[in-house]
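So the structure is just underneath, and the comments pick up after that.
Heads up, one of the protein chains got dropped from this complex, but the rest are sitting where they should.
Labels run A, B and C following the written order; every chain starts at residue 1.
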Amino acid sequence: MTVTMGGALNTALRDALTADDNVMVFGEDVGTLGGVFRITDGLTEKFGEDRCFDTPLAEAGIVGFAIGMCLTGFRPVVEMQFDAFAYPAFEQITSHVAKMRNRTSGAVGLPMVIRVPYAGGIGGVEHHCDSSEGYYAHTPGLKVVTPSDAADAYSLLREAIDDPDPVIFMEPKALYWSKQDIELPCKRPAFGKAKVRRDGDDVTIVTYGPSVPTALKAAEAAAEEGWSVEVIDLRTIVPFDDETVVQSVRRTGRCVVVAEAQGFAGVSGEVAARVTERCFHSLAAPVARVSGLPTPYPAPMLEQTYLPGVERILDAISRLQWDDQPDLTFAGVGARG
Amino acid sequence: MTVTMGGALNTALRDALTADDNVMVFGEDVGTLGGVFRITDGLTEKFGEDRCFDTPLAEAGIVGFAIGMCLTGFRPVVEMQFDAFAYPAFEQITSHVAKMRNRTSGAVGLPMVIRVPYAGGIGGVEHHCDSSEGYYAHTPGLKVVTPSDAADAYSLLREAIDDPDPVIFMEPKALYWSKQDIELPCKRPAFGKAKVRRDGDDVTIVTYGPSVPTALKAAEAAAEEGWSVEVIDLRTIVPFDDETVVQSVRRTGRCVVVAEAQGFAGVSGEVAARVTERCFHSLAAPVARVSGLPTPYPAPMLEQTYLPGVERILDAISRLQWDDQPDLTFAGVGARG
Amino acid sequence: MTPYVLSLGIDLGNMPGRRDTGVMETTAETMTAALLPSPNPVQLIDPTGAEVEQSGTRRDYSMPSAARLRATWHAMVVGRRFDVQATALTKQGRLAVYPSSRGQEACQVGATLSIGSGDWLFPTYRESMALVTRGIDPIEVLSLLRGDSHCGYDPIATKTAAQCTPLSTQLVHAAGAAYGERRRGTDHVALAFIGDGATSEGDFHEALNFAAVFEAPVVFFVQNNKYAISVPLSKQTKAPSLAYKGIGYGVPSEQVDGNDPAAVLAVMDVALEHCRSGKGPFLIEAHTYRMDAHTNADDATRYRSSDEVTAWLERDPIARVEAWLRARGELNDDMVAAANAEAEARAADLRERMNLEPAVDPMSLFDNVFAQRTPQLEEARAMVRAELDAEVGE
Partner (left out) sequence: MTPYVLSLGIDLGNMPGRRDTGVMETTAETMTAALLPSPNPVQLIDPTGAEVEQSGTRRDYSMPSAARLRATWHAMVVGRRFDVQATALTKQGRLAVYPSSRGQEACQVGATLSIGSGDWLFPTYRESMALVTRGIDPIEVLSLLRGDSHCGYDPIATKTAAQCTPLSTQLVHAAGAAYGERRRGTDHVALAFIGDGATSEGDFHEALNFAAVFEAPVVFFVQNNKYAISVPLSKQTKAPSLAYKGIGYGVPSEQVDGNDPAAVLAVMDVALEHCRSGKGPFLIEAHTYRMDAHTNADDATRYRSSDEVTAWLERDPIARVEAWLRARGELNDDMVAAANAEAEARAADLRERMNLEPAVDPMSLFDNVFAQRTPQLEEARAMVRAELDAEVGE
């Protein structure tokens, strides 16, 4: 069956609503309209206004309300309409969602999911294209999950809804329409397990979410130039799968981290740092980073320059000191930002 | 003259209010009370309610109001009462403060300063001890500054107020009462210049803000064990001084990053990644990180276990493969989180 | 200020003859009269073009002059044509997206024409028509939606903030700018637009409170067009009407028929007079309707009936002023034809200019992050420069 990522997410919500009466879906425009990306399409029709409903337009309200509902045993799945429109809920997320189990010594768990369509590549206007995963990944107490294909989208969302802890579920909006041939329901590896999307021997690309297809394309192109590139899709940023990443890099000896978010003090820096800590003596060159530029996300007509593309990844691979170059200088490759 | 960091900040505000009529100080309790940490003590008395005033209790309001005032030529210096209480202003900060110059193609600059007392070590209850610098450092368009002594506090705050761009001014609250013998006004190196706080040959500690005194103590202790440790205080996280850091690490060949914030996907990971990118072939061991634990900031009675202390730093130094150890394993040192 | 704030004061002594609750007591009448909106929306011209006799409003509103109404009518004709043209441009792929304000002309044009060039305007993504009315080049207005830049005009030179997408955040900026003007000693005000849905955001609350506390001269203008994308007002609030939110901040408020240009002008006049005389902000709720979908990308048939839309056609803001003006001999066929021709010419000009590809320089990415580029920006810039040079070389 050919399924889009958006369709898989919709099916996951359907199946979760069917499986557990305590699951509730709400947010802005998720009811009658079915969400601006149609991820909740038809849910109100099928399950009624009680199970999938529109809320007033207030993100802190949505998240805080979900917290309260958890106290009475519900499992809310809320939608933030776009990445930057989750920021009004930042205090509720960092000070309560992330901390509730900890601050109540385990008495209050929050089995809730916050779905965030994120990142760019769809020609959206400002504030509609932020890669905000770094903020959440940096906050202890949040699980941060991001699928890159329909099967993972389904499986990870079901797992997120079943998880006893809050999950920030980051949906790469550029991949909503990406297709895959799968049967649903399906079950993929659990949280904390990365996936090797392509095998290779010379370089390991570590990536996630919206950058996975780009990385795979780059690997394809690199093959033509004689480099055998392994591509690892993290799937969950928190918890992080050190094992899969380290095993690969120790073997290949070279690593490029690819992420659309700006590089400074975010997930790509973390990956580079972790890999180096654990694979130092296996590395033939420093881990390179290919990330978004250290600027606000630009207007649509400039996004192709902004986004880490195949060329930029190939360029990073080519600089991995294949013939013993000296240290990179300031003007060289590496994390910008 | 013996000056505390808090006193130096107060003097900086006084001098800035005197130097430029467009400077305005406002926030919660900064007027009559002089701020809960007394950083604005006496300002209303001296400059009048027009120049330093209390606002309603609403952080998004404070930051957004400051943005509006910039449009009419003012230079607001606002106080967020504690780190976690800046989160309600997160949308205003990320979507407007950081982006305004960019989104208006340079037409609207925001010469404002957001002062944030941050980090722990003072026995504060929950939500009063967050290390939130990573969120801001990850956001393009914000300068992120954090002094570690009174002289820098004065000089950097004056520079922040004069800067044409928004500055997140992170004040390590545990150091408010730290003393220094200096004359004010004073001028220290500009934004983007780190300071070598202690010279050394064997290892470079890169640190900032609240962790600087701890790092210096660790360096002292390490000297007794025969390690000569250089300590670099970043002073400004954005812009970042690659040059000073790289010069030191290329010479010492070993590096420990010390920061109180939790390690995952934050500033300490960035420093480790940058250093490695630029000093790879000079490094005898992977860059080690000593950071806060991957947990919410704990209750006061547990904070000594949480905070990166002298012992933990010494331990990290001792593991820097002084006699050719193999790769660190998962259970070993490195960023926790 | 007005007497109602007295009830906040802390009473230190016992006044003889009244209860002691620690609160200065006052009467409900004083407060409600000063702050609550009229029980029903102010209307001066009804949908048929007939003048409405005034009764029961909390303040006096008077019919604007025929000349002013004609000018407003003219700008609405031009504005609507612009709006329809912009929607058409999305179909031709010349605009990434367009949020139409067709049906809201009385608000967009009426409110905007009421303020002066020294006053500030704080628009949302829906205020393209207001910006055109303000005299900003339509091509600059559409920059954001075409995708060549985040904002095509200079907000300082035009005293018009960049169109704002994060809902209700601009209201707080308006409060700050208006307070700044007050501190500069001018009598300039800020006109801040917001939609019905966005009143649910916390920033709406904080903006009204800050403006009230700092007596900032802001007119908060809520265009209640009944929907926030697909969400109808009945799911947004249980308030009697949105104008009832003002009293909670001590802000006088009014509700107005947002499809009646005369009423919009009249209420704006009262609001501006209030603001300019140093009495702080004013809240207006204009009842109107979004005739088109949320944007061209939206499918409104999913959540509302065409009957509902059709009913609002009869409350057209242009038609009713036109009828009123014609009935008084203030408008004739020639004038209508001339206005239509002008609107058409402007639309044609816009169409033509929008057909040219805008010049966007990738290297501009690195400008205006800060006033001066940091070393990190220089580094990234050098990389992109090299990439572009390599492309050219290929």
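Here, contacts are C-beta pairs under 8 Å (C-beta built on N, C-alpha and C of every residue); 3 or more make two chains touch, one makes a residue touch a chain.
Since this is a predicted model, take the numbers as computed values, not measurements.
Partners of the chain left out, restricted to shown chains and counted across the full complex, are A, B, C.
For the chain left out of this panel, the touching residue among B:6, B:34 or B:76 is B:34.
Within the complete assembly, C:249 is the residue of C:220, C:249, C:303 or C:324 that touches the hidden chain.
Contact with the undisplayed chain is limited, among A:7, A:31, A:124 or A:140, to A:140. As for the chain not pictured, it touches chain A at residues 50, 55-56, 58, 60-61, 63-74, 88, 91-92, 95-96, 99-109, 140-141, 143, 164-165, 192, 238-240, 242-243.
With the whole complex as reference, residues 28-29, 31-34, 36, 54-61, 84-85, 87-88, 123-128, 264, 293-296, 298-302, 305-306, 311-312, 315, 330-331, 333-334, 336-337 of chain B touch the missing chain. Within chain C, the residues in touch with the undisplayed chain are 1, 4-5, 7-13, 19-23, 25-28, 31-32, 35-36, 38-41, 43, 46-47, 52, 200-206, 209, 212-213, 226, 232-241, 244-251, 255, 257, 259-260, 280, 287-289, 307-308, 311-312, 314-315.
Basically, only the chains that are shown with their structure count from here on.
Two chains share more touching C-beta pairs than any other pair, namely A-B.
Once the centre of each chain is set as its mean CA position, chain B and chain C turn out to be 40 Å apart.
Rounded to whole angstrom, the centroid-to-centroid distance between chain A and chain B, based on C-alpha atoms, equals 29 Å. Residues of chain A in contact with two or more other chains: 60, 84, 87-88, 126-127, 264, 293-296, 330, 333-334, 337. Multi-chain contact residues of chain C (touching two or more other chains): 149-150, 166, 202-203, 364, 369, 374-376.
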